[in-house]
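A single protein chain has been omitted from the complex, and every remaining protein chain is retained in its original position.
== subunit A ==
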Amino acid sequence: MPTVLVPGVLRTETGGASRLEVAGGGSLRAVLDELAERWPRLERRIRDESGVLRRYVNVYVDGEDCRRSGGLETPVPPGAEIQVLPSVAGGCG
């Protein structure tokens, strides 16, 4: 099963869990849709309500930035690791 790695700053939204096992469904979109069902507080930090990945959130599938590998249609094979990380370009000066 694919695993979602949750950054420390978002673990308040998962009851403290750092790794979430998901059924997957073959694509990053399916993984995020599953998060929306099972951990909605987490998913709404990653995507806005129109389904777009938030500008300053980066998602890597097996180490590849999804924005360079198909976006939400990036394939997620069984056993993949999906890492969610806040972008260094975000934050506030």
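In the analysis below, a residue touches a chain if its C-beta (ideal position, glycine included) is under 8 Å from a C-beta of that chain, and two chains touch if they have at least 3 such contacts; residues count from 1.
Just so we're on the same page, contacts and distances are computed from a predicted model.
The chain that is not shown carries the UniProt protein name "BNR/Asp-box repeat protein", picked from "Cbb3-type cytochrome c oxidase subunit I", "Branched-chain amino acid ABC transporter permease", "Isoquinoline 1-oxidoreductase beta subunit" or "BNR/Asp-box repeat protein". Where subunit A meets the omitted chain, the residues involved are 9-10, 40-41, 44-46, 48-50, 52, 54, 56-57, 86-87, 90-92.
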